[in-house]
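A protein chain is absent from this complex, but the other protein chains hold their places.
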Amino acid sequence: MPAPINVTVWSEFRHEKTNPTVGAIYPQGMHETIAGFLRGAPDLAVRTATLDEPEHGLTGSVLDTTDVLVWWGHKAHAEVQDAVVAKVRKRVLEGMGLIVLHSAHYSKIFQALMGTTCSLKWREASDKERLWNVCPSHPITQGLGEYFEIPAEEMYGEPFGIPTPDELLFISWFSGGEVFRSGATWRRGHGRVFYFRPGHETYPTYHQAQVQLVITNAVRWARPTVRLPDACPNTPPIEPSPAG
Amino acid sequence: MPAPINVTVWSEFRHEKTNPTVGAIYPQGMHETIAGFLRGAPDLAVRTATLDEPEHGLTGSVLDTTDVLVWWGHKAHAEVQDAVVAKVRKRVLEGMGLIVLHSAHYSKIFQALMGTTCSLKWREASDKERLWNVCPSHPITQGLGEYFEIPAEEMYGEPFGIPTPDELLFISWFSGGEVFRSGATWRRGHGRVFYFRPGHETYPTYHQAQVQLVITNAVRWARPTVRLPDACPNTPPIEPSPAG
Amino acid sequence: MPAPINVTVWSEFRHEKTNPTVGAIYPQGMHETIAGFLRGAPDLAVRTATLDEPEHGLTGSVLDTTDVLVWWGHKAHAEVQDAVVAKVRKRVLEGMGLIVLHSAHYSKIFQALMGTTCSLKWREASDKERLWNVCPSHPITQGLGEYFEIPAEEMYGEPFGIPTPDELLFISWFSGGEVFRSGATWRRGHGRVFYFRPGHETYPTYHQAQVQLVITNAVRWARPTVRLPDACPNTPPIEPSPAG
Partner (left out) sequence: MPAPINVTVWSEFRHEKTNPTVGAIYPQGMHETIAGFLRGAPDLAVRTATLDEPEHGLTGSVLDTTDVLVWWGHKAHAEVQDAVVAKVRKRVLEGMGLIVLHSAHYSKIFQALMGTTCSLKWREASDKERLWNVCPSHPITQGLGEYFEIPAEEMYGEPFGIPTPDELLFISWFSGGEVFRSGATWRRGHGRVFYFRPGHETYPTYHQAQVQLVITNAVRWARPTVRLPDACPNTPPIEPSPAG
């Protein structure tokens, strides 16, 4: 039996404490709901970390033993310390997987890895969202069929200010008339990054089966194959010098 | 007659003052050699900026009137102020072109736009470099033929820690036995970015005709098509609400 | 003044003769409507060719003097001779641009260049189509703004069986609930290929200003930079043999 994939689910855990609507949907916090369904997978070993813990719960030893990090943030992006962002980025470049959820498109860590601002259009008006599966052979889309719907969600619309994805997996249709690249992957260094759009805090999105399936598939897809430190070495020639 | 393309050539201008070898090759500085051959193109309006000027010569008004920025840096990357890097990055995302030369693979601005460290192997041993043109139909490779050679250069070797390029234009062969993706492009926001490997300060690389042709072609390719500010707007629906 | 871009607009020219609805919209044929607005551009020299001409109007001398070929086909894909397809493909690989319109997603030439079947979902039910511009800095999207609408069109839906585009320019929203990658580019050999979705024969789509702008922009973008014959040469070494 192979070693489990070590997953750390990170969340701000702020809305849940101040907005009763959010607190009712996610009584233990969004991170615990996400960690909860991931714990149902026997190959995953799951823990959580939140903004208000020391070092945001992402100490060196936590990151060192994390294979895949799941990230949800929204209103407190600016409170995430730059030093922690730098450590997370270094771990991704060494091979750690990163799953970026919803409003974390504007997180420091996602912007730092993309090199862009990741801006978009948005609207909080309970749009119907239909996510079309445009890559049915990808490990992340297994078990979903041609599309799935979320009855009410925040709208995110194009243009989405991201670099060209390595792989485009989902395109969303919104009832208000917009479209969005809702699932996409990129390699950064030796790590795999997946952005997945759904998950506004005032809707029960992370309780929906298809959303849970995508995130579970994504965690497995993003597990590291290597861990290689970053280096820029001075190297001797392999071939003899022509004058030698 | 169309308006000229406004080009700003930026360089550290340090090696030239302290290393007599470099000073002999580039008496007015590398930026002046590069600006000099670009000034031979009637469609380009060229100025220069250097590290030790106020704001590194890259004030708001300079950046506002720059269509394409050429960047060479090496030993003083750390001295470039973060605030200037942020302004340059913002302008690229709005549409400004950026040509990144040689050791600027490790510049703050290139790393910030790529999202990676852009590490590589290197060796200062006067390797012969042969750049193979792997995209003969690209505007940047026009006039070059199948390959060109630089008789002596610093070696840069794979793996090169960049995101997958949008377009790969050159692959270098080195006499010491290495290969390198020596010319590549990426879109970032509305701006175009081109990385071009050659140009170690102790060799007369920027006096070579083919190197000058690539940089001139690249400046024209990177000229802005749009200038759009970054925004993340709250937007009303286009379609009527189904319940409306 | 530079030489004009030589454009050949090819169409089946069948529906127009047998379906009065189509004949009323395109009395001289769709190719003449498309050629007509392209002729309004002073830098383009435009002619047409149709299926029922000898060699489908695409003789060697026509192809030899065509810079960009525009292709519309629908019900008679199978009647296009394989020998003509092979000649067109060869010219694209040598550098000729190709603009593939609407139902030509299933043409022999597009399938031959993509390597896939280019299947999709479809529905003839006068859906509203809204094309979102997801690459505002691309030459093909200049002058369009954030999106444009076609009041009634055939629906094409994902998954679209194409290889990953080099560049994704448009994503369509349909009133019936689907999305589609409606504008995309690929390099094939030395030629540029652009697929553009709109243009079902029973709607006046090619009379719409934004559609005409996209096609005109695309023709300019697809113009050849080189013309290089295909070859697989036996080549002597550049470096001396180590044993030599």
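Read from first to last, the chains carry the letters A, B and C; within each, the first residue is number 1.
FYI, contacts are C-beta pairs under 8 Å (C-beta built on N, C-alpha and C of every residue); 3 or more make two chains touch, one makes a residue touch a chain.
Not measured: the values here are computed from a predicted model.
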Option from B:V22, B:V85 or B:I171 whose C-beta touches the chain left out: B:I171
Absent-chain contact - pick from C:V22, C:V46, C:L120 or C:A184: C:L120
Sole contact to the chain not displayed, among A:A76, A:A152, A:L213 or A:L228: A:L228
Hidden partner interface residues of subunit C, rising order: 93, 106, 112-117, 119-123, 125, 127-128, 155, 157, 161, 163-164, 166, 175-178, 186-189, 230-239, 241-242
Sites on subunit B contacted by the missing partner chain, in the whole complex: 130, 132-136, 146, 157-160, 164, 167-168, 171-174, 177-179, 181
Where the unshown chain meets subunit A, residue by residue: 95, 130, 135-139, 142, 166-167, 175, 187, 189-192, 224-226, 228, 238-239
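We adopt the following convention: only the chains that are shown with their structure count from here on.
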Residues of subunit B engaged with two or more neighbouring chains: 166, 175, 187, 189, 238-239
